[in-house]
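Omission of a single protein chain aside, the complex is shown with its protein chains in their original locations.
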Amino acid sequence: MLRYALTRALSLGLSLVVASVVIFAVIEVIPGDPAAYMLGMNATPEAVAALRGQLGLEGSVVSRYLGWAGGMLSGDFGVSYTYKVPVADLVAQRLWVSLPLALYALALSTLIAFPVGLIAAARRGGATDYGIMGATQLGIAVPNFWFAMLLVMVFAVNLRWFSAGGFPGWEDGLLAGLKALTLPAIALALPQASILARVMRSALIETLGQDYIRTARAKGLSRRQAVLRHALRNALIPVLTIIGLQFSFLLAGAIIIENVFFLPGLGRLVFQAITQRDLIVVESLVMLLVFAVIVVTFLVDLAYAAVDPRLRRRT
Amino acid sequence: MRLGAQLWVGAGLTAVFLLAALLSFAWTPHDVEALNIADRLKPMGAIYPLGTDHFGRDILSMLMVGARTSIAVALVAVGIGIGIGVPLGLIAAANRGSLLDEVVMRGNDLIFAFPSLVIAILITAVFGPSALNAILAIGIFNIPVFARVTRGGALSLWTLDYILAARVAGKGRLRISLEHILPNITNLLIVQGTIQFSLGILAEAALSYVGLGAQPPTPSWGRMLAEAQTMIYTNPALAILPGLAIVAMVLGLNLMGDGLRDLLDPRVRRARG
């Protein structure tokens, strides 16, 4: 197990390094001179040179990369050109909106999908199954940000159960924060839950056709016991893969859906930064998002090993 | 039967949008770029079947041209995914376990760490927003999807005896990949292509909604939604119609994909007689 975890951790580190090189290359090497790009056409050479010095853009590409990467390791993400404050401070506040939103949605999606997929598989071919399959087919087709707009129309504008947007901040208490994130999380979670429920259903149906289920039935387990004691855990393996992939979709979705609910998350920061050509902010933010996705992939790998003994001893 | 119905409903919905998009090249009820403030925010009626927006533009015409944008972006993105991903997958499978295979697979994992949105953010930050960015962002994310599907399907075929027989007949890996492997995974690719097509429609809508996709004045479903957002209190129809268009198009593609999978899967076909 330890050895498996170590090899996965090594691969995690490697992915982070390669990803950071790619991001660095796109932002700082491809545009030629980032300082000139950030200031636009009309900048004087003196202004460009000054900005270059301010951003630490002097020196070779390699030493700049090492400076940037080393800075991030020690929590220094550089200084935003437009806000004139450290990027780390900018990001820290907003991360506490986007990340909880994505995790909230992931939890909701999983909580909805598991029982729904289980019921559909258990009632395979019946009316309940057809109903669930139809509903999830529709759920997959709905763009989450549009669904969010519909939720605002119904629950905030007409029913007035929730506020139409904004975020009070976590200082006002956990519940107030969660309430503000509830409509966005539902909007994000339902389409993902539709996908997950379908994966859960087909994984279970596939597992139920395996020889060891027949063996279990021959031992005297009822159909229900065979599902709960043997099929469920085996079906979890493909489901875990999808949960891992969903996190990256949900994080991206959270950034988009913040627009609908006027949430002060990473989304607004990054889109403003793009408009203002604040490459330093974009670079750090993208690295942060990719970091989150890679770490979740790593956690999913560990979860595999917890579920599947065949991986633990594969050394 | 039900399976057939699914395919036909899906194909029908898809065909409606394809035809509308094609028709929009030659004719739309109104000019989509002409601003007509006098006719702004008209309800549905005879002149404007689906009403007008806050600039007085005809919603139906915009939806037709928007379909064109969506379909073009998603289709080219699928093309990029197939064009690069399938050869990579075939090569990786033909050299299973080699360093090349390992590099292709690790490269795939790396791209999976960059969701389309993140790729779009990166490209847009450096090159400025355009529909081309959306195509690139979605297309790059499609590469590992197709590479994986191809490699998985090809690997299971490589273990079969008829591949060994072809090797005994003296055929090389490339020729076997093209003659035996590729034709036998086309079903898989058609189904995956439909899925990625529908995901591409959704991704394009999301990107243009946040301003990373097609730019004004080119109409797109996502930007129509972004513009309608401030008016959901007063004119909810503006926010509902483009969304319905997206749902119907994606639903159509997904139904068609599922129907095709059932139709092309020999196991299902045999079970039906």
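A and B label the chains in the order they appear, each numbered from 1.
Simple rule for what comes next: contacts are C-beta pairs under 8 Å (C-beta built on N, C-alpha and C of every residue); 3 or more make two chains touch, one makes a residue touch a chain.
As a working rule, contacts and distances are computed from a predicted model.
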Complex member absent from the view - protein name from UniProt, among "Ca-activated chloride channel family protein", "4Fe-4S ferredoxin", "ABC transporter ATP-binding protein" or "3-oxoacyl-[acyl-carrier-protein] synthase 2": "ABC transporter ATP-binding protein"
Residue touching the undisplayed chain, where the options are B:G12, B:G45, B:G128 or B:G172: B:G172
Given A:I132, A:A216, A:I243 or A:L289, the one touching the chain that is not displayed: A:A216
Residues in chain B touching the chain absent from view: 97, 99, 102-103, 106, 160-162, 164-173, 180, 183-184, 266
Chain not shown, touching residues in chain A: 7, 10-11, 14, 210-212, 214-223, 225, 229-230, 233-234, 307-310, 313-315
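Throughout what follows, only the chains that are shown with their structure count from here on.
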Rounded Å distance between chain A and chain B, as computed from the means of their C-alpha atoms: 21
In the complex with chain A, residue positions of chain B that touch it: 106, 109-110, 112-118, 121-126, 129, 198, 202, 205-206, 209-212, 225-226, 229, 232-233, 236, 239-240, 242-243, 246-248, 250-251, 254-255, 258
Residue numbers on chain A that touch chain B, as the complex places them: 11, 15, 18-19, 22-23, 26-27, 30-31, 37, 137-138, 140-146, 149-150, 152-153, 157, 245, 248-249, 251-253, 255-256, 259-260, 267, 270-271, 273-274, 277, 279, 282, 285-286, 289-290, 293-294, 297
